[in-house]
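This report concerns only the one structure given below.
Only a single protein chain was left out; the remaining protein chains are all shown in position.
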Amino acid sequence: MATLLEVSGVSVTFDGFRAINNLSIAMAEPELRAVIGPNGAGKTTFMDIVTGKTRPDEGRVLWTERQIDLLKLSESQIATAGIGRKFQKPTVFEDQSVRDNLAMALANKRGPLSVLMWKASAADRARIQDLAEEVGLAARLDHRAGHLSHGQKQWLEIGMLLAQDPRLLLVDEPAAGMTPAEREHTTALLTRAARSRAVMVIEHDMEFIRRLDCRVTVLHEGSVLAEGSLDHVTQDQQVIDVYLGR
Amino acid sequence: MKIDVSSPAAPAPVRRSFLRDNPSVLWFMGLLGLFTLGVTVLSEGMGVGVISTSLVKVLGMTLCLCLIAVAMDVVWGYCGILSLGHFAFFGLGGYAIGMWLMYARTEIVIRDNLGRGTIPPTEAEVSEAVAAQIFGVVGSSELPLIWSFAGSLPFQLAMVVLVPGLLALVFGWLAFRSRVTGVYLSILTQAMTLALSLYLFQNDTGLRGNNGLSGLQNIPGSLHLPQSVISVWFFWASAFALGAGYLLFAWVVSGKFGSVIKAIRDNEARVRFLGYNVEGYKLFVFTLTGIISGIAGALYYPQAGIINPAEIAPIASIYLAVWVAIGGRGRLYGAVIGAALVSLLSSWLTGGGAPNIDLGFYRIVWTDWWLVLLGLGFVLVTLFFPKGIGGLFDYLVRKS
Partner (left out) sequence: MTRLPRTALFLACLILPLLLMLRPAPLAAQDASPLQDVLQTVQEQVASPSRAQVGTVLDALQAADAPGTPDFLTRWAAREVYERPEDGLFFYAAEGAGRDLTLIDIDTGAEAGTTTTRDVNQIRVNAGVRREIEAALVSFELLAPDPARRSAALASIARSPEPDQIPALEAALAVETDAAIATRMARLLDLLNARFASDSATRVAAIDGLSGDISTEARRALNQILSTRSEFATEIPEGTNVARIRVVGEDIDLIAAYERLSDAGLAQDRPGRNAIRDALRANVVDGEVAGIPVHRLHTDEMRREAYRALEEAGTVAPLVTTADMEAAVAQQVFFDAYLEPDSAVTDAARAALDSTRATISAWQFLGITLDALSLASIFFLAAIGLAITFGVMRVINMAHGEFIMMGAYTGYVVQTLIPDYTVSLVVALPLAFAVTFAAGVAMERLVIRHLYTRPLETLLATFGISIALQQLAKNIFGTQARPLTAPDWLAGAIRFNDIVSISTLRVGIFVMAILFLLLLLFILNRTRLGLEVRAVTQNPGMAASMGINPDRINMLTFGLGSGIAGVAGVAIGMYAQVTSEMGAQYIVQSFMTVVVGGVGSVFGTLAGAGLIGALQKGIEWFNPANTLAAQTYMVLFIILFIQFRPKGIVALKGRAAGD
């Protein structure tokens, strides 16, 4: 298990409010990790920093064994370097078909000219079919994404993440608003994905996390409060204090 | 990629699927061809003479406006950039070709005059006389630096593409890299247009200030031909340009590239996290449409006969957006319909072609009321038919 992502000593302040405070987290590959924490703990800001949306005031974010400095890359460069992100609110391109959504996410060349000349090869088509089956949307490939149900949109977005073939998946609240059956499916998707790559899941729902059965990091006020198995962290007195209120 | 190119079967499916996916392109090409044929047969210069030369010119100019409207639709309707600067590119294309038209024609006339003397003129004498002829109106007799190659058609043709292209590239690069979006970008493009037109309004910038370039309808080398014939030539060229441009843009927006730019329109940030360099795509679309706008302008102004900085004023670019919105954004034929309908209606109603309506107590003079109608009509379209006239087609197609 080599270190894939190493975040060390990162801090960021918004208008005087310290959202992330000297945070250090490392991810191995493959690994499934859940991040929990009360509102305002800095979970989403942490993802923003890793994906290049927010620049930290200090600290380092290193990527892969080649120690690439992610802070110097743009969002799109980080994405092509192998980090995929799913947002809290499902964001798929509703005007376009499921197939087009997946095709856009496929790990092909991203330059305008290559894209202009792009034509789905047999391999690409097969990959899209596989992905669609994986996320359970094979029957809806040619439907507009806007017509999918909320859960299906979440899956499509996970499918698009997988299509990017990233080494690290950052998944923000994948189970929000899902029926129990849909949650089951999502859990399966994520654990399967985590066999070959690193997956980090932010979630509020303890039941969902229990089902993921993985290492858990607890964030509080922008830094790591506790880390370990779910049972371990839920017995931690500090964590209990934070969740129940001191 | 490689598999596609090496596979012998690849080209056929590409073509078939492009046209199969876009039946409207075939329809459009067919209608455009029929229209061109019809106008030619009915024209004064080549056919039976039902359509006057001036109407042929108006129709040819309308085709050019349709072309820039299609470009506008790609940049706005597909890529989500409400550019209020594309008419500036249109005007620059017109200026580039206008310089050659004006210089070359004046040179022919001057050589003709000077050649009647006993001694043939020197090059310096010719270019001085040309400069005096062209720039006398702004009180200068020097040929400005930018006119150095105005006598060369290939050079000025290259300028038709390069000047708008470079301006779009530089401006777009500046604007997109600092992530100016939405209404800010619109205002910024409007400011660019304003700066350009103010610049051209100055007498000392070498493009004859507010006089603009004139006499562009006379084509050097074909000065003996009647306008009735030349008008049909330009009509053909405009129809060809519109057809080619339409095909190009239909191809651009049909594939994955189209998916990406539509995605940029709908959620720019998400596209970035998919690993696409959004700025590069916007710049590509902005520049490509800028170049096509320049070409459309280069075909338009020889038919109009005159170009001046007022043509470039910001309001022209807003009208362009109005046409596209009325025609229907996000579908290329919508842009064509909007541009053709509104510009033809406008020239018919304001050109005194339409009969005024006498209500007894008030006389409706179309030249006075057309803009009021257009403005209010436009508000209604925006409010109630955001998909424009093109949306009507969708409705009919779905119904049948």
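Lettered A and B in written order, each chain numbered from 1.
In the analysis below, contacts are C-beta pairs under 8 Å (C-beta built on N, C-alpha and C of every residue); 3 or more make two chains touch, one makes a residue touch a chain.
Owing to the predicted nature of the structure, the values given are computational and were not obtained by experimental measurement.
Chemist: Which listed residue, B:Ser186, B:Ser231, B:Thr287 or B:Asn308, touches the chain dropped from view?
Modeler: Final answer for the missing-chain contact: B:Ser186.
Chemist: Where the complex has a chain not shown, which of B:Ala195, B:Leu223, B:Ala244 or B:Ile357 is the residue touching it?
Modeler: Of the listed residues, the one touching the omitted chain is B:Ala195.
Chemist: Looking at the full complex, which residue from B:Pro23, B:Gly117 or B:Pro355 touches the chain that isn't shown here?
Modeler: B:Gly117
Chemist: Touching the left-out chain: which of B:Ile318, B:Leu345 or B:Leu392?
Modeler: Answer from the full complex: B:Ile318 touches the omitted chain.
Chemist: List the chain B residues touching the unshown chain?
Modeler: Residues 82, 117-125, 171, 174-175, 177-180, 182-184, 186-188, 190-192, 194-195, 198-199, 201-202, 204, 314-315, 318, 321-322, 325, 368-379, 382-383, 386 of chain B touch the chain that is not shown.
Assume only the chains that are shown with their structure count from here on.
Chemist: Inside the complex, what are the residues of chain A that reach chain B?
Modeler: Per the touch definition, chain A meets chain B at residues 51, 53, 74-77, 79-80, 84-85, 87, 91, 93-96, 100, 103-105, 109-112, 114-119, 121-123, 160, 164.
Chemist: Along chain B, where are the residues that touch chain A in the complex?
Modeler: Those residues of chain B that touch chain A are 1, 3-4, 10, 14, 252, 255-257, 259-260, 262-263, 266-267, 269-278, 280-281, 284.
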